[in-house]
Each structure stands twice: as C-alpha cells, then as structure tokens.
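With one protein chain withheld, the remaining protein chains of the complex are depicted in position.
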Amino acid sequence: MMEKKHKKSQHSLVREIKDNLRASPDLGIKRCMQCGLCTSNCPAARHSDYDPREMVKKVLDNNLEVLDNPDIWNCFYCYTCASNCPVNNSPSLINQILREKILNTGGNVSRVAEFIEFGYNYVEKGVGTIPSTFFQDLVDDFGEDYPKLKHDLPDIRRKLGLKEYNLKGEAAAEVKNILKASGFTQRLEKLKKIA
Amino acid sequence: MKNIPHENILLFKSCLVNVEYPGVESSTRYLFDHLGVEYQVHPDQSCCTGLGYYYDLFDQYSTLALAARNFYLARESEHTNITTLCATCYAILKKSLHLLNSNEKARSKVNEILEEAGLSHMKYEANMLSSEENIFHIVEVLYSKREQISQKIKKDFSKIKVASHHACHYCKIYPEQSITSSRNPMLLDELADCCGVKVVDWYDFKKATCGAGFSQRFANRDLSLSATRDKLYALEGKADVLLHMCPNCQMQFDRYQPVLEKELGRKIGLIHLNIAQLAALAMGADPYEVVGIQTHTIPVEDLIDKIKDIE
Partner (left out) sequence: MIIMTNNSPQVEYIPPVYKEKRLRHSKNPDKIGVFLCRCGDNISNIIDMEKLKSSIKADFVAEFENLCSINCRRHIREEIIEHDLDRVAIVACSPLTHLKTFQNYADPLNPHMVEMINLREQCSWVHTDQEKATKKAIEVTRAGIEKLKNAQALDKIIRQTEKSAAIFGGGISGITAALSLANQGIKSCIIEKKPTIGGNMVKIGKVFSPEKLAEECALCILNPIINEVINHKNIHIMTRTNLLRAGRKATHFKLILEKDTGLVHEERCIACGKCAEVCPVEVPDEWNQKMTTRKAIYKTFPQAVPDVYTIDRENCIECGMCAEACKMGAIDFKLKPEVIPFQAGNIIIATGHENYDLNKRPEYGYHRFDDVISQMDLSRILGVNGPTQGELLRISDGKVPDKVVMIQCTGSRDEKADGKRYCSKVCCMIALKHASIIREHYPDTEVVICYTDLRTVGMYENYLRYVQDKGLKLIRGRPGEVSKKDGKLVVRVEDTLEGKPLDIETDMVVLSEAIEPSAGTMRIARKLNVGMNQDLFIKEKHAKIKPVNTDMGRIFVCGTAQGPKDITDSVAQANAAAAKVSEEIESGTEAEPPVAVIETSKCDLCGKCRNICGFKAVYKDEENMAVDPMACRGCGACAGQCPQEAIEIKGINDQELYAQIKALLSDKEEGEIRILAFLDNVGYTAADTIGYNRINYPEAIRIIRIPSINRIMSHHLMYAFNQGADGILMAEYPDECMLEAHKAKIKELTEKIAAEGIPNDRLRFYKAYAPHYRGLNKQFHRFYEDIRAEAKI
C-alpha cells in the first residue's frame, strides 16, 4: 500500500503544473529531454546560478527541493526559453507556477512584500503603478530629474492631449468589487500579514 | 499575414506609458489620426494587471475577471479591435481571451466573480471575441500602414542609424501569432526602413530581454542590469537610436543607460525611442507636444537637431 501511495505522488509536481490554469493543455513538460536549449539562451542562467533545464528536471523528478532553491526567483519571465523549446515546454511558465505555489503556502513572501502596494493601488485606481517603496532606489539610479518628471507629469500629459488614467467613481468601484469577489483583496491581506 | 484592422480600434492604455512615456500614446494617436485609423480610448478601461501578474502578485482568475470587464467595455463601445501600446498587455489579453474561450471551467468561474461583483451584464460567453482576431499591438497596425507612412515622411533620417529591440512578450509568448519571427525579429527594422532610417539589422543579443524582468529590476537590480548591459555593450558604436515597442523595455534602457555608462566610464550614446515616436517625428510631429521627448532620461534633442526637413 505504502509503495503504491508513494508511486502516485511521483508525478504530483508535474500534474500540479499541467493542471494549473496558467498552463496550456499542450505544455510539453513531460517530453523534456534535457537538451539545455532553454538554458543556453536564458539571461538569468547567463548571469546567475539559475538553470531552467535543471529546474524542469527537478520538477520531473518530483524533487520538492526545487521549491527551496532561491535561484528560481531569478527568472526574468522573458519567455525566451519557451519561444524555441523543441518540445513546446515553457520553463518560464513552470517557474511562475512554482513561485505561485511557494507563495500560496506562505513561503518566500518577503520577496513579494514590497510589491503588495501595487495590488492595493490597483484595487483603488484600476491601474498599475511602481510601488513607492522603490521610488528612492529609482531616484538614486535615475537622478534628480526623475522626481521632477513625476511632478511635471500632469502638465506634460495635458500638453500631449492625454486625459486622466486613474479610474474614478463607478469604474473604480467595479474593479474593486471584482477584486473582492475574485479573492484578490483577501490574498493581499494574507500576504501582508505574513510579510 | 493576419488581417490587421484599421477601424473599431480600442487603443488600450498602458500603465507605464501613462507615467513614463506618455509621448508613446500621443504619438500613436497622432499616427492613427494621420493614417486614417479609427480608434477610441475608453475612460473606464483598467490596466491589464501585467506588472502585478509578473510580480507574482496577481492570480490568473483576478487577471481574467478584469480582462473580461475590459472586453465588455470593448463590446459595449463597439470597438472590439483591442490594440495595445505595450507587449505585456498584448500577451496578457491574448492569454485571457484564449482561456475564456477554451476553458469552460475558467469561464464560468470568471462569470461567477462578475456576478458576485454585481456585474452580471459583463458576463463573457465563449467566442464573443477571439484571441487571434481581436488583440493587436500598435506596431502591427503601423506595419500594415507602412506604405502610407513612407509616403508621409517629412524629415530626413537617412544619416541616423537605428537598431531594434523587439519586445519579448510580443515575439515569444505567442510566436505563431506575431507577424515577425521570434527567431529573427525584423518588424521594427522594416518599419524603421519605411521611415527612411538606416537599420542595423543584427547585433549580438538582439533577441535577448531588456533585463527589466518585472520584479528583477527592483528586487534583483544587479542581475537585471547584467542583462541590460549585454545588449547595450553589444550596441556600442553600432547605432544612434534603439527602437522600442514596449514601455517597460524603453524604461529599462533609457533610464538605466546612464547608470551603465557611469560604470563603463564612457558614453554609449544610444537614444531610445518607441517606433511610434520615431514615425511621428519622421512625419513631422512636434517633439514636445506630440512625441513627448521631455520625459526621456537620455535627451532626444541631439537627434532632433540632426534631422532636417526633406527638401
């Protein structure tokens, strides 16, 4: 009995990925032959210890250590690996699903902690924003012109004939209600709490 | 090549265009107006969630439900040819439609969410829109109008050398649907050629990412810049302008180039423009009132000075 149970769990990571909504039904993960083409083109592999081929191997081996490997957080989500994988696999997508799994079980939340503000901003205004937590980093890199640009932006947009982009009133309420119904607001709260 | 629409276009606002390079949107509008493309911008459209999605923050259902709302706005306003300014919006919307059409479970869950949010009228039924036939990138519209663009060129760019950076999320997520090869992207190069610009068609790392990597730019700055460095170094001395089709890439190069130049100890000297900005400039648009060069970190003024009116 024990042996059978063990056998069944052998493919659970692969199955979890195949069953994830993000994955398309024809994802070729099981056909991976470890050719390394993904790694050869991967910007993260080039500049860090991340190895998409190795990640896929661990998933195929159902080696749960892959979830503890900090290198998987180096993927750029550029999809270069997916675009020419000869068996139609997508390490980029697998990576997204693994990270989602980690976060859902409360792991490595500190990695996304600083991005939580993005979520709250979206809930309120229905637009994407760069979280203010990073603003000083950007100013350090981009120089003093950057805060000035942010200050002048409304004027510039007006000059360019562009209108307000933040959602207001009913539209904002609709977005907020959707995100409440989808469980997103709750998810943010949960992440915030753990963080 | 697939059918590219010239009317009923919903020009889909992009969060990074809004706040970093608003000139990309105004240039696009300028081009659409001058090329007879009928479009609309919807005031109630929310963002695609792409940044949040790739910050590992947004779940697929939230993204889908918000997409369904935007698809409703498109249908209601009868502007169902959704055309994006950003490559991530493009792929997020394509994926959303693909899932909503092909995955019955996802569709009914999304409709439940909409109902719970009191938005039953926004419910999505299979194949109301098509992933292949209703989602476009502005570059595709411009490409389909390239003959017309080339006839309207007023500025002489013949002395300017440009290279192209094709956005990953346009070329690589749905390679079979993009109108250029992901293996050797030439879409921007061909468009630039129509604007009368000299094109550097290949350089090392041409297909590689800009390095922004969504969360990497913030959480993993050095790694992010390593990828940006690969491309910028490969382009040193090869081109005057790097052309973009995605505000995230443009931001990565334009804003961080001085950082990398400082580290290198010399100027790389590339100017970064979106293809719509280049085409608008070439057609004689005002640099400040249309093209919005005042939001760029690398000054575009040097380039503006170099280009003269065509006699």
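First chain written, first letter: the chains are A and B, and each begins at residue 1.
As a convention for this text, a contact is a pair of C-beta atoms (placed from the backbone, for glycine too) under 8 Å apart; a residue touches a chain by one contact, two chains touch by 3 or more.
None of these values were measured; they are calculated from a predicted model.
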List the shown chains that the missing chain touches in the full complex.
A, B
Chain not shown: contacting residue from B:Asp33, B:Asp204 or B:Glu301:
B:Asp204
For the chain left out of this view, which of A:Arg22, A:Arg53 or A:Arg111 touches it?
A:Arg53
Contact with the hidden chain (one of B:Lys159, B:Arg183 or B:Lys262):
B:Arg183
Which is it among A:Val14, A:Ile29, A:Cys42 or A:Val175 that touches the chain not included here?
A:Cys42
On chain A, the omitted chain is touched by residues 28, 33-42, 45-46, 51, 53-54, 84-88
If the missing chain were put back, which residues of chain B would it touch?
175-176, 181, 183-184, 202, 204-205, 207
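Just so it is clear, only the chains that are shown with their structure count from here on.
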Averaging over Cα atoms per chain, report the distance between chain A and chain B in Å.
20
So, in the complex, the side of chain A touching chain B is made of residues 21-22, 24, 41, 43-44, 46-48, 73-80, 82-84, 96, 99-100, 103, 111-112, 114-116, 118-119, 122, 126-131, 134, 137-138, 141-143, 145-146, 149-150, 152-153, 156-157, 159-165, 167, 170-171, 174-175, 177-184, 187-188, 191
Please give the residue numbers of chain B that touch chain A in the complex, ascending.
13, 15-16, 18-19, 22-23, 25-26, 29, 41, 43-44, 46-52, 54-62, 65-66, 69, 98-99, 103, 106, 112-114, 116-119, 168-169, 171-173, 175, 182-183, 207-209, 211-216, 218-221, 223-224, 226-227, 230, 255-256, 258-259, 288-290, 292, 294-295, 297
